[in-house]
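Worksheet: one structure, shown below.
For this view, one protein chain was removed and the others were kept in their places.
Moving on to subunit A:
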Amino acid sequence: MTKEEIENGTADMEIDQRELMNGERSELNAVPDGFNANYLKVYYGKLFPHADIFKWMSYGNDGKHPGCDESYFGRREFSFTLDNDIYLRFQSFNSVSQLENSIKEKCPFKIDIGPVYSVDPAKRHAYAQSGNNVFTPVEKELVFDIDMTDYDDVRYCCSGADVCLKCWTLMTIAIKVIDPALRDDFGFNHILWVYSGRRGVHCWVCDPKARRLTNEQRSSIAEYFRVYKGNENSQKKVSLTSSALHPFLLRSYKVLEEFFEGNLLSNQSLFSTEERYEKILEMIPDESITSELRGKWQDNKKSSISKENINVDRWKHVKKILKSGKQKGQGLGKCVEEIVFSFSYPRLDMEVSKHMNHLLKAPFCIHPKTGRVCVPIDPNHCEEFDPTAVPTLSKLLEEINMGGLGTDDDEWDRTSLGKSIRFFRSSFLQPLLKSCKEEIENSYNAKLQHSKTSLTW
C-alpha cells in the first residue's frame, strides 16, 4: 500500500473496523512486511520521536536557564545513510524543527549519532585550516556494542545474522553483567540499553562524566570489561589466573554460572555430540582428565541417559573432576570458571567504545534487514525481552491504519511503539533531564559566586 492509499483509505477502514469487533485484522489494514522509503516516510512523519531525541541530545540546554549553552545541540554530529547508500556525515541542526524536517525530507535509512564537537560540524573546514586541531570532539556518550556474531563459536542454534530466543540469552547475560558494573563500580546512573534491530544490543551511558571521558579512559573501561581474547586459532580464549578473581569477575561469575547451568547447557546442547564436547575438552590442559571423560562419554552413547539430561550430567562430571583437586596440574585451578566464561561472558566490540568520534545508530531507527524498531530494553527485566516480538515497521503502519483518525500528536501512543517511548521517557529521559538541569543550575550558581568573590572588571 502506498502512503496515499493509506491516507485515502482511512474513512473506509473506519467502517470496516466497526464490522470487525472481534479484533481480526481487516485485509485493508494489512501492510505487507517490508522496508522502503514509503513506509519510512510514514514512520518519520508520525511515529519517530523527534522531540524526545532532541531533548535527550540537548542534555538540558533548552535555553530556559541562563546557564544553558545554546550552541550545544548544534555542535552534535548526526549522520544519515540514504536510500542508495549515500552517506551524509557531519549533519548538524540548531533546533528540533530543523532536525525533524531534515529527517522527514531526507528519509534516511539509518541515522547515526556522533560526538559533540568543539564547533558546529558544518563549520569544520574553517577551523581545520588553522592546523591547531580546533575542530575536535569534546563530548560523547560512553557506548557499548554487543553483537551476536561475535559468539558464533559458542552458539549452535543459529549462526550469522540469525537470532532466536535460545541464543538471545547471551544478550540477557551481557546486560546482567555489564549494567550492574556500570552502576555499582563506575557510579554511572543514566544508562540506556537499546535493541540493535537484528542481533545485538547497544548501551548508551549518558552521565556528564561519561560524556567527557577521553579515548584513553574509554579504552580502560572497555578493557576492564574484557575477558575473552582470541579466535579460532588460539586454544584458550579465556585465561584467568589461578589465584583469586577480581571482585567484578566474581560477581559476574555468579550470573554466568546461573545462566550457563540453567539455560545454555541445555538450549545449546553443549555436550550432546562428540564435536561439541571436544570443544570443551580442548579447554582442559590435562590429558589424563580429558581422556577419562572422553572414555566415559563414549560409553554413554549406549546407555539410557535421556537426551535432555545428557548435557547437565556431563557438565557435572567435568566439574567434579576439575574441582576434585586430584590432578594438581598446572592451569587447572580456574578451569571450570574459564569454560563458563568462554561460553557466556559478554563479548564487547572494543573499537566501538574506545573512540569519541565513533558513530552509533540512533535508538528508534528501523533496521533495514529486519524492519524491526531499535527499541529500548529495560535492564531490570531483560530476561523477558523477546527480539522476535519487537514491533516491525509494517506492523506499526497497520496499527496506525487501525487507529483511525485522531490527533497527530500521539499516534505513536496507540501503537506498539507507545510502550517503548513511554519507557524511554519515564525511566531514562526524565531522570536524565532532571539531573542535567540541576547540574546546569549548580554550575551557573558556582560561577556567579566565584565572580562575586573575585572582583574583576
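The working rule: contacts are C-beta pairs under 8 Å (C-beta built on N, C-alpha and C of every residue); 3 or more make two chains touch, one makes a residue touch a chain; residues count from 1.
Quick note on the criterion: contacts and distances are computed from a predicted model.
Novice: Which one, "Origin recognition complex subunit 5", "Enoyl reductase (ER) domain-containing protein", "DNA primase large subunit C-terminal domain-containing protein" or "26S proteasome non-ATPase regulatory subunit 1 homolog", is the UniProt name for the chain you do not see?
Specialist: Matching "Origin recognition complex subunit 5", "Enoyl reductase (ER) domain-containing protein", "DNA primase large subunit C-terminal domain-containing protein" or "26S proteasome non-ATPase regulatory subunit 1 homolog" to the record, the invisible chain is "DNA primase large subunit C-terminal domain-containing protein".
Novice: Quick one: which of A:219, A:263 or A:435 touches the chain that's been left out?
Specialist: Going through A:219, A:263 or A:435 one by one, A:219 is the residue touching the chain not shown.
Novice: Have a look at A:89, A:209, A:254 or A:323 and name the one touching the chain we're not showing.
Specialist: A:209
Novice: Pick out which of A:119, A:138, A:164 or A:245 touches the chain that's been left out of the picture.
Specialist: Missing-chain contact among the listed residues: A:245.
Novice: In the full complex, which bits of subunit A touch the chain not displayed? Write them out.
Specialist: 85, 150, 152-153, 184-188, 209, 213, 216-217, 219-221, 223-224, 229-236, 241, 243-250, 282, 347
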